[in-house]
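Worksheet: the structure to be examined is printed underneath.
All protein chains but one are shown at their positions in the complex.
Order of writing sets the labels: A and B. Residues in every chain begin at 1.
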């Protein structure tokens, strides 16, 4: 058993209990994180799909808008660009920021809205090309809306990506580092405890054997003595009482300690 | 009208008339447009254009070429031709040619004025001006801080001064919407131009009367069409119509009252010259109208070359060249934006 992949602990029963508790905690945490990661992934996939849709949509919308601009230029003349640019004071389309919550991850949300009210652009191109300008305006409005939507999706995508990475890292860390380490530690502690127990058992056996040997010797001695006594006139002598050095078997306490995964 | 122009016209203007007719030969034909429409890239378009009159203007352009560059170079060609003819012209013709460019001049003045009021860089503004509408003191337009000062210091010396002084009050200068001002000026300009052509008399008056009547009617139509649903009142709208043209005055009254496209249509269809245009349009659609009007204008311009000894050819040349530049811009944009299916929607074939 490698000493690398375990916690540096003293192999005692108390530590074992603690480790077991930690293992249980880690397992639970792993399950929870896994669930979160799954939720995030689901959302992530969905976002991805939406982004692809939005991008494709944006491609065609931008194409349409640019073409609408060309049409306006065709109808209203080249200089219309400058006229429009010089007549703008404030933006008509504005973006509002917001927060969204997905499985505990905060995602920034953007929302575009058009300021209501008449704009003074309405009269631009009065002499020629006004209609094309209006349709160009509409096309670009929808393009801007799409752009904001796409920006929204992209930001959400990036944030989610980050969150998902962190969560996955945690899950993997729990699964591949913390849990094996705890398990290793536990098995190490168990192994050490077993070792201790076997030593104890062996010692006990040894003691018993020694005792038996001694008893046998004593018995033999006693028999000899008795024989001698018998021979000598039957001097009754009690065998010597096993002294306070003899203990009840030490393993009994361990045996009575109920444990599911202990096989013996 | 008296037939005497034939004998006296060439004394002063024969040379230039021949020159402008020569330039007309240089306009792109249907075959050229078909070639251009086959192009896959802007470089192809450039290559095709180098086989036309534009060759020396486009030949030296570096390879990644843009629509804006093409349009700019083509405009340069028109401007060079125009300035050459303008410098050769005799007084009456020179005045006539100046009149032709006043439209651009109005646009430039409006551009500079709005730019100045929004504190933009003068040089930048000057670069954006249409080169045909330049006049000497245009750069000084930027010194003024408000419209009234602008008029007093600068505009009073320009050919546009009478249009300002006769149509706008001081209060208007400060308060009027710039677009309405532009159209008011344009109306005054068209009236003045028409009066000048009438004064010239003869074939010029006849031909230019026709062309300008079309121009002013188209403006009236556009103004009406574009002002539906805006804050422009009927009276204001009516003030923007010129005082001549086929629609004047009854058609203008009807147009001023019109509230939707069908009402405009019924007003326009009472004039036989325009009922033909509208009969090509389906009911309720106004999108194709612009193109039909352009086509009509080009047709009139081409027709005016059928007569000799009049000034209308110069005006028609300018209009046709501008239409051609628009066509080239349209084709280039369609090619650049990969919308080749729509090329035919924008081209107005000249011949």
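Simple rule for what comes next: contacts are C-beta pairs under 8 Å (C-beta built on N, C-alpha and C of every residue); 3 or more make two chains touch, one makes a residue touch a chain.
Please note the rule applied: contacts and distances are computed from a predicted model.
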Among "Signal peptidase complex subunit 3", "Ras-related protein Rab-22A", "MIP18 family protein" or "V-ATPase proteolipid subunit C-like domain-containing protein", the UniProt name of the subunit that does not appear here: "V-ATPase proteolipid subunit C-like domain-containing protein"
Chains still shown that are in contact with the chain withheld from the display: B
Hidden partner chain, touching residue among B:140, B:167, B:308 or B:337: B:308
Chain not shown, touching residues in chain B: 2, 4-8, 10-11, 14-19, 21-26, 202, 308
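In this text, only the chains that are shown with their structure count from here on.
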Chain B - residues contacting chain A, complex: 71, 107, 110-111, 114-115, 117-118, 120, 125, 128-130, 177-180, 182-183, 186, 218-219, 222-223, 225-227, 229-232, 240, 286-287, 290, 326, 329-330, 333-334, 337-339, 342, 346
List of chain A residues in touch with chain B within their complex: 63, 66-67, 70-71, 73-75, 77-79, 82-83, 86-87, 118, 120, 122-132
